[in-house]
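Removed: one protein chain of the complex. Kept in place: all other protein chains.
Every chain is named by a letter (A, B and C) in the order it is written, and numbering of its residues begins at 1.
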Amino acid sequence: MFEAIAFYLFAFLTIAMFYITVTTSQALYALTALAAGMIFISAFFFILGADFLGAVQIVVYSGAVMALYAFGMMFFDTTREVKEKQGNKLIIFGLSSVAAVLLVVIFATPIVSDNITALYPMTEGAGNTQEVGMVLFTKYLVPFEIAAVMLLVAMIAGIVLAGKKMDQSLTLMEEDEIRHMRDEQNKKVLL
Amino acid sequence: MEIGLNHYLVLSTILFAIGLVGVMRRKNLLMLFFATEILLNSVNISFAAISHYYGDLTGQMFAFFVIAIAASEVAVGLGLLIVWHKKHNNIDLEQMSTMRG
Amino acid sequence: MELFLYTALFAPLVGSLFAAMFGARPKTKIAGIVPSIMLGVSLISSTILLVLVLTTGHTVHVEMMTWMATGDLYIPFGFVVDQVSVTMMMVVTLVSTVVHVYAIGYMDHDAGFNRFFAWLSAFVFSMMILVMSDNFAGLFIGWEGVGLCSWGLIGFWYKKESATWAANEAFIMNRIADLGMLIGIFLVYWNTGTLQYDGAFAAMPGLDTATLTWIGIFLFVGAMGKSAQFPLHTWLADAMEGPTPVSALIHAATMVTAGVYLVVRSNELYALIPNVGLFIASLGAFVAIFAATMALVNRDIKRVIAYSTLSQLGYMFAAAGLGAYWVALFHLMAHAFFKALLFLGGGNVMHAMNDELDPFKMGGLGKTMKGTMILMTLASVALAGIFPLAGFFSKDLILEVAFIDHHFIIYTVLLLTAGLTAFYSFRIIALIFHGEDRHTALGFHPHEAYKFMLWAMAPLAVLAVIAGALKGSYFEMVTYVLPATEYHVHSATTYWIMTIGTQLFVIGAIYFAYKKYMSKDIKVPDGTSKMENSFAYKLLINQYYIPYFYEEYLVKPYRELSTLCWTHIDQKVVDASVDGIAKAFYATGENTRAMQSGNLSTMLKWMVAGTVALLSLAVVFGLAAKYSGEIKLFLSGLGV
Partner (left out) sequence: MLDHILSILVFFPALAALLGFVVHKDSMRSYGVAVAAIEFALALWLWFAFDNNVSGMQFMETIALIPTFGINYIVGVDGISLFIIILASFFTMIGIASLTDTKDVKNMIITLLFLQMTMVGVFVALDAMVFYVFWELSLVPMLYIIGAWGGPLRIYASVKFFLYTFAGSLVMLVGMLFMAYFYYQATGQWSFAILDWYRLILPESFQLWLFVAFFIGFAIKVPMFPFHTWLPYAHGQAPTIGSVILAAILLKMGTYAFIRFSLPLFPDASVFFMFPIAILAIIMIIYTAMVAYAQKDIKQVVAYSSVSHMGVIIIGTFALNVEGISGSIFLMIAHGVVSGALFLLVGVIYDRRHTKLMSEFGGLASVMPRFATIFGIMMMASVGMPLTINFVGEFLSLLGFYQQSHILTLLAGIAIIVGAIYMLAAYKKMFFGEVTKEENKNLPDVNKRELIALVPLVIITIWLGIYPKPVLGPINTSVEAVVQLMHEKAITEEAKSRIPSLDIIINKASAKEVQ
């Protein structure tokens, strides 16, 4: 009973948050809603007994990713209106729904016909974190290491990409200055 | 009222749909990234749910890797976004048409 | 003996190649003399062979080398000199030699002198192959070879449009017949397993009548083309565009008789299928009168003689069709002599008249051209069949054959034709040599031909006179090979009535011709006289409108259909559909290019759409795999 209430509550909240994220025109609202949604999702993980995953969700998403976005947004002129030309809404919603339903069907079919056997069954009596650790560092060790390398690469890439010309900030520059700088760049390209 | 796997799958579907809507209709590149996060998360929910209901940890493992990938994606993506913004002073999808065939 | 055979065969080839060496150079007498000498050599060899065959009754059969050999098929270059082929060899070499010598004078002023002799000797060589070959394939070599040389010689004056047109017409029309011949040869091969005459004919009695009939028909189709039988006859009259010696040699004495030779050669086959024989005889009789009527009114001496040839070929086929092969061959021989003579005489006249061919513009030429007149009159008398010249013995014999075999319709037709023959022969004799002098007014100054040309014609004249006397020994000789049917009218009274009646009829016709065309009021026709406007005259002068019909309903439609095939079917249907496929690809590319707008948002939408499509496929296949049993059941229920 408690589980059901929690599920429906968080389901409602998550959907609402994400809905705001994709519909609002204010980037700040969107970011906030997204962060909230992420946290609500972690709730599902706790309900499902994946405690460690839930923790990671909160730490990575709500902590790291959202912080990154927040910092990133400081570079952009978030107040500026991005013109959102709307196409045919019906197509968009239709396509999305169909794609989603199909995905579910595909995933659900083997489940419904019950021919899945657990590859790495949960060990009785061990905590979720312990189990995860056992599997992660045995069977998934190589992917885990690769993921680590990938994260490192991504981090360096992010720094290098974003760190170029950190001394200049378009938001702080006057329009004339910007134009002048652009002309300079164009000249370089032309030469 | 028992909450079953199907509930989670339906929830995941709805979230996925919302994510797709975002991907398709937002023109702000930043919003696109947000929508992508939604997509990834909706999948994560199903992974976790399946993992739970089948007593198999593989689902959770996948969820971990998805999160790792999402993090890398954000890092690189944001970096590129900043470079783009510096160059063009906008992050509008409509303006990115150098791939016109 | 093989030496003589090879000499007779290859001497003309040597002569031809010799003349061809001078082909591109200015005219030299030697290019004419050497081929003539080579033909003389060939003639002597043939005569020796003839004597040999005549005296000993031996035949010479040699196999020179293999030509084609594959699978079961074995075709050698084999040659046979037997009673039939030696007769033909004699005819061919004799007439050729005469014509060659004559042509040295006739072609004296022509720039293509050397080329002419190269072709002419090549023709003789082909003709020798045709008559000497011991198998159907060899016959076909000669058959096509004479066609080729005929093409080259009809179109000898290649600058004349009409000459080249006639050459092509002759070649193509012969080709049509050759296809029939080829099919006949295939039939012979697949049914008897060999193309050698002896083997094939030996196997034929064992075949069923239907097959034999088909073989007979197809071979005869080949013969029809070469011998210009209806409906493939139009080329012969047009072939008169060639130089006159060519007409004499090819289109009177030798090539056109190849068809008769083929039927005679295949007598063992045709003896088995009398129905086809009767058809051949009927067609022959029809062609005889058909051609004779056209000759009645024609105003071109060469064409008149050509129609006369056609008519006489009809006689030969009538005889051959009725089974009187030796008679047909005899008439072939006799006809070769007097018809070649007639043509050569015509050539003299042409020369004298600067290539004018309308006899109405001549008249009274007898005064200046006595020699020619005598020779031509002699030939015409022989042609008309007056006793005791050659025509009497050969042609009247054919009439008797028809009579004795109770084919009275054929007999009547042939008898009527005999009268017509006499009439038109003497019509042109009268118009050319007798009567008023009409040519001086038109500015012609005729002169007699070279003496040696007349002397060259003399042997033919002699033979035209005495050929009848050879009948006895000839009969004895050829009946070694051909069925020796003697044709005697049973009652002596009937025989005398027939003979004398025919003679009187013919003489009457000659008298009528002289009377009509010797008169002083003969004018050059200008299309105003009553006769010229009559329907019958128009029908005859236009050759029953058959050439017109061919031109309008065969040649033109073929040309138009060809153009249609090219411009419409080939370019607009076949090629266009190929290009259409290519264009469809192009158009697909052009139209879907808009999809690649470069707009990331649109591309994202496409991406999602693609994902959806792929996912649906996955679902469909998954379901299909899952329910494959049920689907099969369902489909089988539907009857798929």
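The rule is short, and it goes like this: contacts are C-beta pairs under 8 Å (C-beta built on N, C-alpha and C of every residue); 3 or more make two chains touch, one makes a residue touch a chain.
Every value quoted in this text rests on a predicted model; they were computed, and no experiment measured them.
Trainee: Counting the whole assembly, list the visible chains that the omitted chain makes contact with.
Mentor: Contacts of the unshown chain, counting the full complex: C.
Trainee: For the chain left out of this view, which of C:15, C:32, C:105 or C:155 touches it?
Mentor: C:155
Trainee: For the chain that's not shown, point to the residue among C:81, C:127 or C:141 touching it.
Mentor: In the complete complex, the chain left out is touched by residue C:141.
Trainee: Touching the absent chain in the whole complex: find that residue among C:51, C:176 or C:536.
Mentor: C:176
Trainee: Residue by residue, what part of chain C touches the chain that was omitted?
Mentor: 23-24, 65-73, 137, 140-141, 144-145, 148, 151, 155, 158-159, 161, 164-165, 167-168, 171-172, 175-176, 178-179, 182-183, 185-187, 189-190, 558-559, 561-563, 565-567, 569-570, 574-575, 578, 582
Convention: only the chains that are shown with their structure count from here on.
Trainee: Chain contact topology under the given definition, line, ring, star, complete or other?
Mentor: complete
Trainee: Farthest chain from chain C, going by the mean of C-alpha atoms per chain?
Mentor: Measuring from the centre of chain C, the most distant chain centre belongs to A.
Trainee: I'd like to verify one number: the distance from the centre of chain B to the centre of chain C, where each centre is the average of its C-alpha atoms, in whole angstrom.
Mentor: Result: the chain centres lie 92 Å from each other.
Trainee: In whole angstrom, what separates the CA-based centres of chain A and chain C?
Mentor: Spacing between the chain centres: roughly 97 Å.
Trainee: Give, as an integer number of Å, the spacing between the C-alpha centres of chain B and chain A.
Mentor: The mean C-alpha positions of chain A and chain B differ by 5 Å.
Trainee: Which residues belonging to chain A are in contact with no fewer than two other chains?
Mentor: Only 87, 92, 95-96, 99, 103 qualify.
Trainee: Could you list which residues of chain B touch at least two other chains?
Mentor: 20, 24, 27, 94
Trainee: Which residues of chain A touch chain C in the complex?
Mentor: 87, 91-92, 95-96, 98-99, 102-103, 105-106, 109
Trainee: Which residues, counting only chain B, touch chain C once they are in their complex?
Mentor: 20, 23-24, 27, 93-94, 96-101
Trainee: Taking the touch rule as given, give the residues of chain C at its contact with chain A in the complex, in rising order.
Mentor: 601, 605, 608-609, 611-612, 615-616, 618-619, 622
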